Structures are given as structure tokens and as C-alpha cells.
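Removed: one protein chain of the complex. Kept in place: all other protein chains.
We call the chains A, B and C, going by the order they appear; numbering starts again at 1 in every chain.
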Amino acid sequence: MTKRAAICAVAQTSYERDKWYIRHQGMVWEVVEQLLKSTGLDYAEDTGIGQIVTVSDDLFDGRTISDAAVTDAVGAHFRAEEKVSQDGAMAVYYALSLILSGHTDLVLIVGHCKESQPGSRRLVTHLAFDPFFTRPVGLDYVGAAGLQAQAYHAKTGLKAEQLADVVVRARKNAAKNPQIKDLPAVTAADVLASPMLADPIRELMMYPVTDAAVGMIVASEERAKKLTDKPVWITGVGCCYDSFFLGDRDLTSNFALKNAAKRAYAMAGGDGADVYELSDMYAYQMPLWAEGLGLCGAGEGAKWLAAGGPDKKNVNLAGGTLAGAPMILGGLTRVIEAALQLRGEAGARQVRGAKRAVAHGSTGPAGQHHTVVALANEGGR
Amino acid sequence: MEEQNKDRWVVDGQLALPYQYFAGTVGSHFLTSLRDRKKILGQRCPTCNKVFVPPRQTCERCFANLADAWVELSDVGEVTGVTVINYQEKYLPLPPPYALALIKLGGADTPLTHVVAGVDPANVKVGMKVKAVFADERKGSLLDIKYFTPA
Amino acid sequence: MTDAKQELITLPQILSIPQRFATGPIMGRFLRELRDNKRIMANVCPKCGRFQLPAREVCAICRVPVTDFVEVGPEGVIQSFDLVYYASPDPLTGKARKAPYTTTNVLLDGVKGEDTLWHLLNETDPKKIKRGMRVRAVFNEVRTGSMHDIKYFEII
Partner (left out) sequence: MKHRNVGIIGVGQTVHSSHREDVNQPELIHEAVTAALADAGMTMADVDCVVHGNMELFEMIHQPDMWHVIGDGAYGKPGIRVTTGGTTGATLVCAADALVASGLHDIVLAIGFEKLQEGHTTGGITNMADPLWGREIQTGALTGMTADAMIEEFGEERAKKAAMKHRVIMDKHAMKNPYAHRRFGFTDEMIPAMIANTPPLVGDLTIVHMCSQSDGACAMIFAAEHVVKKLGKKAAWIQDHVTVHREETFNLFGNHTEVSTMRYAATKLFGRNGITDPRKQIGVFEMYDPSSWWGLDWTREFLLLSGDEHLKMVENGDIGIDGSFPINPSGGVVASNPIGATAMVRVAEAALQIRGLAGERQVKRDFDLALASGFGGTLWTVLVLLAKNPPVSEEAQS
């Protein structure tokens, strides 16, 4: 009987501003090919890959049933494939349930998105709002984030200069992540001079448009042992919804993230971790989500930044989502980076002896839905 | 990769389809009240004892039916949150920059997200008193309130 | 009071999102051959030999990349067809297409396997169309590297 499941292999394309030279199928195949090579798996009827969980989005892909386009590339011809239509961290949540249920002992996860394809990311997220009571006033995820950021600054005394440092740090760390391309270093002055998008969020305080595909193999304990000598156990998962209308929410309470973290930590038997990968789509979300994950007290994000919290707690050592990841894959890329740390494969950004990690993703306006995934390697069990 | 570029390019296109949304009975009552009576309505949830706006048929927390729980709200309110929109998109209600604000109307417990105009957006601050400015020609839309302006 | 006579508000609109559709190297080669050389190039799976039309990055059966191209057609056989009477919108324009029109799956000469090329047939009289009929691709003079480089297939 399967009690646990582990990430056995991970793969990523490069993260670029505009992969004009390739389409979704090619990006996805690049990831699948890496995973097949590193695990030796195939698609044989009963022993090979038979259960695939994809992550993509009809509006970003401009295509109905966006997973149908990549069926061939993920190898789902006459196999099972299901698409998670939220932040990709929920694909890890779902894969864990598929394995623990006994329905399968092996899941291939592949997520793809080209944010450079739709004319405007903001237009896509504008369409997440309802036609009568939010779209008319022009709401989109950037506007919602602006309202959240303003509330957070007011509550915690967070300074723009502190967020400039968050951006500078993200890009410095990203330089140690070979997968991140064409992301120039910036100075705090550059950040503070970049055009204002939705006060107080400036352009450089927002994650850049990014094209990428990522994936992983998740397997039951029994199979994981045959697929890798560095299994990364999924020890806890949690997620939670908050309200939709921004006025129904306390935008700085972390209501949904605290619930998601509580559930994941309860399952994992504790919240301590050597590495944290949180999905910061905007600089202000780094300290805000840190509060929600329990890295510091409620309302103490600004103090935590000032005290060098991110480096003390090994937060986003590869640049985080702020260094560029497609919105819908933010959490999945964080899980992958956390897995690389726990496999000792994080190169220049490796935390020696890292045993346990926490990864996080969020979906919806101003973090309406959050997912938390707790991971541990053999040493961390 | 140069020599292969002749096999790779990008085709400019679009995804365009016809849609027709329904506000529903409850939503329509809110919108026709704006249009016909220039009245902004909230709904009081009997169990949560909170007045919500914008309208919804049920309370998401206790499932109480709010379809007939209308209360009239003041068209004057207080800014409880604000951001200045400074980017261009075809769906914006006003030319940027303008203030997008959370506005707690008199009688409501939850702020309505709407726009503030008739003032330098940088001066729109939390706590500012604002008043609804109704459009002359109203069509049964949230933009029958053209914008809010300092009261 | 929300009385039963409440006027119900509706909001009709065409919603459109601009898109930048990348060809990628495989579909790009297929479309360029139509544009530059009026050639229909299938790509062929190195493992099972299956011909794919249009060319696709991966063979769905063998799960291997497919990079070899072979010219096929321009003639072939109607494998199946659809005589469309219902005018529905083309999502690339948001406007309804003129009906009737006929689409057909053509098994092109030279194709090994059963993959067909899906395109228009310039015949809408059901009595004049039969599965198995021979057809030929008619190329447009002005070609841009798109499906319209072939105007339609015509019955020979």
C-alpha cells in the first residue's frame, strides 16, 4: 500500500521573454524528452507512463482544450491525461492524490505557457473578472495587485526602496540559475525609476513576460526507489480559496495562504524547512507570502526584509517567480527549484545539507487561492 | 539557428468569439436601480449581519439567500484602498492615469471597487470622502456610476 | 424587492484577444514549402514510417521527434468529407463563415499510412461527391505560408 510519493526527476526549458522560434508542442517535447532520458521510462502499456497531468490555459494558448494540442508531445495517445487549470503546484497536489489513491503508481506532470503569445497578459487576467461588477471598472490582476500592495505598504511600513532591493536580489540570484535567459541585472535606482504600473507597483517590481515549459515524474515509494537514488518526498500539501470580490477580503491577512500552509505543515508534521521557494509575481508578494508561510509574524514582512530574512531563511535562491516564470506555472517552477535543492543539484545556489523545503504557488487576483507543498529528501524524513 | 529561421516565424492572429452575458435577476435588480433610480443597493446577510456590495444571490460564507435582502446605500463613501492605474488597455473605463479605489459606501460593510476621477489621482488617499457621479445617459451598467469624485 | 417582473440585463459583445501564433520549425517548414515551392511535404516518423499531415513535432504513436520530410500529393483520394450547411463563426475573425462549404480528408498520393490532409473541397452538391474520388490541390497565386496557400481541392 502506498503511503508516500516522491518526485523522481524534474526538467525545465529555458525561461525566456519570447520563444518566437518554437511552439507549445516543441517546448513540451523538450521537457518530456529530458524526463524520459533521465529516468529510462517509456510508455509501455502497463509498466510505462500511463497517467499524465498537464498544466496549461485555454486563454493564454488561444486554443480551446489547450491540453489537446500537446497530447502527442506528452505521449498521451491512448493513455490518460488530465489538465489542472490552476497554478501548476496544484498538479503536484493532484498527482499525489492519484498515487496515494492506488489508481496509479506513476504520474508525468508537464506544464507549458507562452505569455508572449497573447497580445496582453493583463487582458487575459482581466477576463477572470465577472462581466457586470468588476470588468466594467477595468480590473485585471495587475490592478488587484496594486490594491493589495498599497494596503500592505500602509499596514507594514514597507518602503519602495526595500522592494527595489528584493528585485535586485532576485536578479542576482537568477544569474546563478542557468535556465533563466535575457534577464539583465538591475540596480535599486533602475527599479525605483522604472515606470509606475499600478501605484505602488513599478514595472521592474513585476515578473517579466515569460515563455517556458516544465515537468517532473512523480512515483509511489516502491517505484521511486527504482527510478532515482535521490527521491524528493512530497510530505505535505495544502491549498485554500479566499473570496472573489476584493472588497469581501482583507487583502493583507493571508487568509487563504495561512490555511493552505497550516494544512500542508500538519500533513508534513511541522513547518521547519531549510529552503523556501515562494511564488512572488510582484516584489511586495515576497514579504507578504513570507508572513503567510510563517517565516515571520503577521505584519512583520518589512522588518523581516530589513533584518535580511530572505537570505537567513534561504528564500528564492534562484530568483523566484519575480525573475521570470509564466504566471500559471509559478508554483510548479518553485516545486522544481525546491526539488533541485533537495537533490543537491542547485549548482551555484545550492544550500549544503538542505533536507526539507517548502514550495508555494498562488492562483487568481491578489492571491485568491494558494497552494503549499512540503518536500523532504532522504535525510529530511 | 539563423539558417533555420526561414522555417520559423510568428503569425499575427486573434482569438475572437461572440458572447452574451446574463446578469441574472439579482444582478439585474442592482443594475436597473442604478439606471432608473440612481440608487446603489447593498444586501444584508441576516446570519453574518453584514451588508455586501456588489450584489450576489447568496452569502458565500453561510449560504443565506440574499435575493430579497436589499438595503439602500448612500452614494457617499470613504476610500479604504487605492491604486493609480498607469498602463494602457482597451478595457479601461477612463484614460490612464486614474485612481482605482475600494470605496466603502455609507451603509455597506464591504467596499465596492470603482474609479475616482475629477481629482489628481495621486491625491486620492485612504480615508478620502467620495461621492458617486451618475452618467446622464444610463444603460444598466456599473458605469452608470461614471466615477466617484471627492465629496 | 426582486419581483418576478425584474427586467433581465444582458451584455452581448465580441471578445477578442490578439495572438502571436508561432509556427515552430516543423509546421514552419511545412507551410514554407507550400508558400515557396507549392509542395506538400509530410514529415515521416523514423520509427514507424507514418506520414503526418500537416507535419507535427512528435509521432503520437512512437513518442519520438519527427524531422524527415517527404513530398506527397498534390493529387489524392477523398477519404471522407463533410458538407457543412451550418454557418458558424471563425474564431480567427469572430465572423460567421458563409455556408454551405465542404471540407475533406484527402489521402494524398505517396502517403504511407492513413494520415490525411484536411482542407476545402470546391464542390457542395452532395450528388457530385463520393468517397474515393480523385482530387487535386489548387494553389493560390499569392501565398503567405498559410492554409490558404492551397485555395481548395478540386475533383479531377
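Here is the rule we go by: a contact is a pair of C-beta atoms (placed from the backbone, for glycine too) under 8 Å apart; a residue touches a chain by one contact, two chains touch by 3 or more.
Quantities reported herein were computed from a predicted structural model and do not represent experimental measurements.
Colleague: Which displayed chains make contact with the chain that has been left out?
Modeller: Per the touch rule above, the missing chain touches A, B, C.
Colleague: Touching the hidden chain in the complete assembly: which of A:Asp242, A:Glu291 or A:Glu337 does that?
Modeller: If we include the chain that is not displayed, A:Asp242 is the one touching it.
Colleague: In the complete complex, which positions of chain B touch the hidden chain?
Modeller: Considering the whole complex, chain B reaches the absent chain at 11, 13, 15, 17-27, 56-58, 60-61, 63.
Colleague: Which residues does chain A use to touch the chain missing from this display?
Modeller: Looking at chain A, the ones touching the missing chain are residues 1-2, 25, 57-59, 62-65, 67-72, 76-86, 90, 93-94, 96-103, 124-125, 127-130, 132, 237-245, 255-256, 259-260, 263, 363-365, 368-369.
Colleague: Mind pulling the chain C residues that touch the left-out chain?
Modeller: Counting over the whole complex, chain C touches the hidden chain at residues 8, 10, 15, 19, 21, 23, 27, 31, 53-54, 56, 60-61, 79-86, 88-92, 97, 101, 103, 105, 114-120, 126, 131, 146-148.
Assume only the chains that are shown with their structure count from here on.
Colleague: If every chain is a node and each touching pair gets an edge, what shape is that graph: line, ring, star, complete or other?
Modeller: complete
Colleague: Using the touch rule from the top, work out which pair, A-C or A-B, shares more C-beta pairs.
Modeller: It is A-B, judged by the count of C-beta pairs in contact.
Colleague: Taking each chain's centre as its mean C-alpha position, how far apart are chain A and chain C in Å?
Modeller: Centre-to-centre distance between chain A and chain C: 36 Å.
Colleague: Approximately how many whole Å separate the CA-defined centres of chain A and chain B?
Modeller: 30
Colleague: Could you say which residues in chain A touch two or more other chains, in rising order?
Modeller: 20-22, 59, 62, 119-120, 123, 131-132
Colleague: Can you list every residue of chain C that touches 2 or more other chains, as numbers and ranges?
Modeller: 9, 11, 15, 17-26
Colleague: For a test of understanding, state which residues of chain A touch chain C in their complex under the given definition.
Modeller: 19-23, 25-26, 29, 32-33, 36, 42-43, 59, 62, 71-73, 75, 77, 114, 116-120, 123-124, 127, 131-132
Colleague: Show me the residue ranges of chain B that touch chain A in the complex, using the header's touch definition.
Modeller: So the residues of chain B touching chain A come out as 1, 5, 8-10, 13-15, 21, 23, 27, 31, 52-55, 60, 81-87, 89-94, 97, 100, 102, 104, 110-115, 122, 126, 141-143.
Colleague: Applying the document's contact rule, which stretches of chain B touch chain C when the two form their complex?
Modeller: 4, 6-29, 31-32, 67-68, 70, 140
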